[in-house]
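The other protein chains are all here in position, but one chain of the complex has been omitted.
Read from first to last, the chains carry the letters A, B and C; within each, the first residue is number 1.
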Amino acid sequence: MTVMSPAPADLKHLYYQMLRIRRAEEAIARRYAEQQMRCPTHLCIGEEAIAVGVCAHLTAQDKVFSNHRGHGHYLAKGGDLPRLLAELYGYAEGCCGGRGGSMHLTDLEAGFVASTPIVGGTVPLAAGYAWAEQMKKSDAAQGSASVAGGRMPEATNVVVIFFGDGCFEEGVMHETLNFAVLKQLPLLFICENNQYSVMTPLAERQPKRDIYKIAAAHGLNTFSGDGNRADEVFQLAQSAVTNARNGLGPQFLELHTHRWPEHCGPNEDDDLGYRSAGELAEWKLRCPLLQTRQMLLGLQLSNDAELVQMDAQLTEEIEQAFAWALQGSRPTIDSMRQHLYA
Amino acid sequence: MTVMSPAPADLKHLYYQMLRIRRAEEAIARRYAEQQMRCPTHLCIGEEAIAVGVCAHLTAQDKVFSNHRGHGHYLAKGGDLPRLLAELYGYAEGCCGGRGGSMHLTDLEAGFVASTPIVGGTVPLAAGYAWAEQMKKSDAAQGSASVAGGRMPEATNVVVIFFGDGCFEEGVMHETLNFAVLKQLPLLFICENNQYSVMTPLAERQPKRDIYKIAAAHGLNTFSGDGNRADEVFQLAQSAVTNARNGLGPQFLELHTHRWPEHCGPNEDDDLGYRSAGELAEWKLRCPLLQTRQMLLGLQLSNDAELVQMDAQLTEEIEQAFAWALQGSRPTIDSMRQHLYA
Amino acid sequence: MRDVVMMSYGEAIRAALDDALAKFPEMLLIGEGVPDPKTIFGTTQGLREKYGAERVLDMPLAENGMTGICIGAALAGMRPVLVHQRIDFALLSVDQLVNNAAKWHYMFDGQQQVPLVIRVIIGRGWGQGPQHSQSLQAMFAQVPGLKVVMPTTAGDAYHFMLAAIADNNPVLFIEHRWLHHIQGEVDKHCPMAELSGAALLRQGTEITLAAFSHMSIEALKAATVLASYGIDAEVLDMRCVSPLDVESVAASLAKTGGKLVIADCAPELASTGHQLLSKLVLTHGHHLQQVPRLIAYPNHPVPTSHFVANHYYPGAEQIASAVLDMLDRSELTESVIGALQSDLPKDQPDRSFVGPF
Partner (left out) sequence: MRDVVMMSYGEAIRAALDDALAKFPEMLLIGEGVPDPKTIFGTTQGLREKYGAERVLDMPLAENGMTGICIGAALAGMRPVLVHQRIDFALLSVDQLVNNAAKWHYMFDGQQQVPLVIRVIIGRGWGQGPQHSQSLQAMFAQVPGLKVVMPTTAGDAYHFMLAAIADNNPVLFIEHRWLHHIQGEVDKHCPMAELSGAALLRQGTEITLAAFSHMSIEALKAATVLASYGIDAEVLDMRCVSPLDVESVAASLAKTGGKLVIADCAPELASTGHQLLSKLVLTHGHHLQQVPRLIAYPNHPVPTSHFVANHYYPGAEQIASAVLDMLDRSELTESVIGALQSDLPKDQPDRSFVGPF
């Protein structure tokens, strides 16, 4: 596959989106100590390139499913930031009415269907959603064929599932891969391999072999690459999304990356010693934002002044989002009992 | 891998064991209509070579786990025939005290730990058993090292799990493969790929790709071959068992075969039309017994008279086993409540 | 307009699936064996031919994953009906059923819904044994957000199946294998059923028999024989396990002088009868004027051997004995039991029924 650089506008877009997620996560981390966001919160600092590089190719009709570490996926897919923050505070204006907190996000308008924290839980749901999309499209194609006489069916909406290296160990993953290939679903599996499940390193959980090769053996088209290079993720995802849209079946991307903060919570935890010495520091040198920034500057696609202004603008947006969120209203006790049944 | 023929004695042993299973299954099928063996019974006629070719390499210390289609595995591993039959009749003398019927067999003396009918249910159990064997061996090795000064640890007991192509679809399979490779367990996965799960063909359940290659991608050493050729199974299993015994980790064999009778019950069901026309007939031409018999005769390792006598002797053994089983005693109602807790 | 037809329970299920497939273009019917020649004991016969292989289909052996896939399809607007030939297999999918299906609508604040039916069959007889004849209704009935029904009559089977498919919530639809061959009246022109409420199978004045699924058949048998001895029992079929209709039982007790026998097709430990009785006490304490009885299975797995499995299952005889005992009419027990006893092997529902089970 020929690897081409993203167009300048794309690269700037990627940087902007990553910076937005980074600044939002940093602001959440900063304010978490106030003990008003009272829910387990898994930050994606250090891993922004994956969400952004993949979602750059999605329309609002395409759908995303995610996991416990979902802020980045939500924002990259166009999820509403103020409502995310209101959700963290437990307010009725949250994207989930306050019922979900950080680990349960949704923004149906943006095509972000859901994130939930049971590891593996959303994986088959994404496949089921893609299956339904496929059926709807084939119905539509049949319908239009009879009307317009065999017009080529349009490209399908695709569904994306983001998950971690730990999730790949769950049996439901394998069940879903099999079904996805069987039905040739328009589905993208995005494995964010950050080498840890909570504090347990990959080597205590999986033998030495590539995750994506198992997907390949199942019959998926696979890609693997550097999850800290937004341009690389962008390119791989472009091929993968195009394939899935054009009926070439499910696609699997294994992207290597690293989480900077603790697994759950706002702090650093390198002092705990579960990562080998220097590991985190080395990954920080490979910061996805830093790399893209250098590229933007090196290729003279931007300059310091523009980036400083971008940062200021985002900081302002995030401040306003917090301000809005903090004016949220408490869900009522009566409302707590609603919606058990549809 | 060099494929060598089994030694003459081995080939005769294979034939004898297969014929024994075939005749036992046929006798069960014949008597099933009497409605005294009142339990779901999954016969393995047509698939005998696999059980026999694999178990030929096992000692009584090695362990076997199996599934709903377990008679052949049980007999090939040395399980007691009269007690198998008594089990089918529901008598207290059955290998499971009558509590299990055809789908729950055990003969601990023979190293046949268990078969059960929840598809996939025994797969992780086999791995856990192998793990325990490995730990015991490493303890023993440490113990003996301190006593005998670093003597090479002896080869490990191995554990074998028999399962079908349908079972490979269950998530627990994938979870077990991962753990088996992670711990380099002395475990053999034997996939009896008969292309059907009940009456559902493989193509409705799995995409076109090789099962064993998924195991290979997990990091297992894999083999695939003709499950209707006892000599081929014997040879592949010999390598696999030797590997597992010598600490080379888990091994995976995918063996192609075909079931002749209906999925569950004593009858033929080719009239139902779920198999393509001529499919069963073609597989019958590739009968594992027939092929081995031709080999024995062709290589002049045996002759008609000897084989006829072998058959008569087995028929006699089976008749006697039935006679013994039919004299079984009914488990008492009081006994029914025993053994809920150990 | 009434349009009553006689059909078996199994045929009623098939008819409901057929009518629902016609009515809801978004309905899917999926499960191991759904389109195979045995068609889930005949209940899916001809449906693939009629509605196409895209909507009526088999599936890989992957209960948890396929449940999740059906939930996902439901979120996207489909109405999947997922079939397991044994309820035991649903144990592999408890994660998706409990963590996702049951909670999704609630935890996403009502923004999304999961119109999903899980159709499962309780096995019994012919050596189904410990892993193929479990009665797990109580396990699922205790999960808020799941509806759990186990209709007993052909009519309820038809209407509940249609209602379950039309429902925008996950519904566990439990069939007892021994109901499939029983004939009953089905009136297709009833309005859509509610998935709630017990059914009055027999009116009576002396004692209330509240029974679940196949035990309602046994309770009816008992009541019929008891009637010939002048004892008038009311039989309520607790066809909804969640929500449980405590009110109807309380109302019946008000009539029958607070005399209650509960008959459940589950081990005592797993009996919804406890929930029923407890709720009666908590909310209608004064209707129970005599210590009630709970007829349930023993608290151990089902042994395979038919010699003992036969004794695992209580039935009309045990129900009748309990009634006579409670009414102080034990002098009748011997002859009532005599009238109820059959020489049918207890591991077959009737002679003609020799499997597949």
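We adopt the following convention: contacts are C-beta pairs under 8 Å (C-beta built on N, C-alpha and C of every residue); 3 or more make two chains touch, one makes a residue touch a chain.
Quick caveat, the model's predicted, so the values are computed rather than measured.
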Quick one: jot down which shown chains the absent chain touches. A, B, C
Among A:Tyr15, A:Tyr91 or A:Phe162, contact with the omitted chain is made only by A:Tyr91
Determine which one of A:Ala29, A:Val52, A:Met103 or A:Ala180 touches the chain that has been left out. A:Met103
Selected from B:Gly46, B:Pro124 or B:Pro288 as touching the chain missing from the view: B:Pro124
Would you indicate which residue among A:Ala29, A:Leu125 or A:Cys167 is in contact with the undisplayed chain? A:Cys167
Residues of chain A in contact with the chain that isn't shown? 35, 38-40, 90-91, 94, 96-104, 116-121, 166-167, 169-171, 197-200, 204-206, 264-265, 272-274, 330-333, 335-337, 340
Per the touch rule stated above, chain B touches the missing chain via residues 96-100, 104, 106, 108, 113-114, 116, 118, 121, 123-133, 135-136, 138, 171-172, 174-176, 178-179, 182, 338-342
Please identify, in ascending order, the residues of chain C that touch the omitted chain? 64, 88, 91-92, 94-95, 98-99, 102-103, 106-107, 129-131, 134, 138-139, 141-145, 242, 267, 269-270, 273-275, 277-279, 281-282, 285-286, 288, 291-294, 299-301, 303
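Assume only the chains that are shown with their structure count from here on.
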Most remote chain w.r.t. Chain C, using mean C-alpha positions, is A
Centre to centre, by mean C-alpha position, how many angstrom separate chain A and chain C? 43
Provide the C-alpha centroid distance between chain B and chain C, rounded to the nearest whole angstrom. 37
Which residue numbers or ranges of chain A touch two or more of the other chains? 171-172, 174-175, 178, 182
Show the residues in chain C shared as contacts by 2 or more other chains, in ascending order. 59-60, 62, 64-65
